[in-house]
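Only one protein chain is missing from this complex, and each of the others stays in its spot.
Going by the order they are written in, the chains are A and B; count residues from 1 in each one.
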Amino acid sequence: MTVETILFYIFGSLAVVSALGMVLNIRNAVASAMSLVVTMVSLGAIYLLLEAYLVAAIQIMVYGGAIVVLFLFVVMLLNLSTDEFPPGRQRLIKLAFVIAGVTILAQVLIALGRDPLLAAQPQTVPEGFGGYRQLGIALYTDYVLLVEMASLLLLAAIVGALILAKRKID
Amino acid sequence: MLPMDHVIALSAILFTIGVLGVATRRNLIVMLMSIELMLNAANLAFVGFNRIWSQLEGVPAIDGQIFVLMVIAVAAAEVAVGLGILLSMFRNRDSVNVEEVNLLKW
Partner (left out) sequence: MPIEAIVKVLFIFAVMVMGLAPIITWIERKQSAVMQDRIGANRADLGGITLLGLLHPAADVIKLMTKEDVVPDGANRVMHLLSPLIAAVPAIIAFAVIPFGGVYQFGDTTLNLVAADIDWGLLYIFAIGSIAAYGTVIAGWSSNNNWSMLGGLRASAQMISYEVTMGLTVVGVFMVFQTLRLSDMALAQDTSFRIFGFLELYLGLNWGWIDWLRLPAWGIFYQPLGFLMFLAAIMAENKRPPFDIPEGESEIIAGYHLEYSGMRFGLFFMSEFIEIIIIAALTATIFLGGWAVPLLSTDAIIGGISSVMGVGFATGLCVLIHFATFMLKVIFMIWVQMLLRWSLPRFRYDQVMNLCWKILLPLSIANIFATGLVLLWVKG
């Protein structure tokens, strides 16, 4: 029971609780978004425990600091709420979904517990693993095409979001 | 050393919560946020597996984390466009309940 394991359990349970809080929240969209932020930041902390430092920093910066802020913008500008009034018959379908989902999750967890590959100890990490130098060199030598494609994708998303959100196309 | 099967189990739990969020909620904002949660669960699985198999015959392998960076970029693009769609939907019928988008139903 090292400190890392205890921290992992703390952040893991925090992530699960805030994810449930985000999905089950009925009235308040901003509270949903803030629960999502808590999930993102605790996942970032778990990435730190898994020694993926650049990914953790980018997760907190991009997910926790930009994507959820975008959600908050839209919620606040449109004054949305997460009210729902499901008619009576829908409740049975939703309950069936939940039971099916939980059953599949239980089977996955049992299979994970029995997997011999995962039960082995993880290897010691090489020097500089997860640091920005290795990832930066890999991104610009082996995976440079991925970087270029990601930039094109983001350009398409910017143009698409602009056009979708304009009031009228003149 | 973290218990790696618990890391993957956490990823599975978060993914299931995301899937159930998309399947049961009818509000578009919550559905988009649940999709983000599913993408995050997949990212956690990637990073977890990359931590287990972090070198390939002595050469460090960081492919999982590269994939996570790409998934974060794709998620950002998808959120931008998804919220644009939400704005259009809200302007047209003043509600974000996806059950009301049913004009093409027979």
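For this structure, a couple of remarks:
Methods note: a contact is a pair of C-beta atoms (placed from the backbone, for glycine too) under 8 Å apart; a residue touches a chain by one contact, two chains touch by 3 or more.
This is a predicted model, so every value here is computed, not measured.
The hidden chain, counted over the whole complex, makes contact with A. The chain not shown here is touched by just one of A:6, A:26 or A:69, and that residue is A:69. Check A:77, A:95, A:110 or A:162 against the missing chain and you find that the one touching it is A:77. With the whole complex as reference, residues 28, 30-31, 34, 37, 41, 44, 53-54, 57, 60-61, 64-66, 69, 72-73, 76-77, 131-132 of chain A touch the missing chain.
Operating definition for what follows: only the chains that are shown with their structure count from here on.
Per the touch definition, chain B reaches chain A in the complex via residues 1-10, 12-14, 16-21, 23-27, 29-30, 32-34, 36-37, 40, 43-44, 47-48, 50-55, 58, 60, 62, 65-66, 68-70, 72-81, 83-88, 90, 96-97. Remark: chain A residues 2, 4-5, 8-9, 12, 15-16, 19-20, 22-23, 25, 29, 32-33, 36, 39-40, 43, 46-47, 49-52, 54-55, 58-59, 62-63, 66-67, 70-71, 74-75, 78, 80, 82-84, 86, 94, 97-98, 101-102, 104-105, 108-109, 112-113, 115, 118-119, 121-123, 125-130, 134-135, 138-139, 143, 146, 150, 153-154, 156-158, 160-165 touch chain B in the complex.
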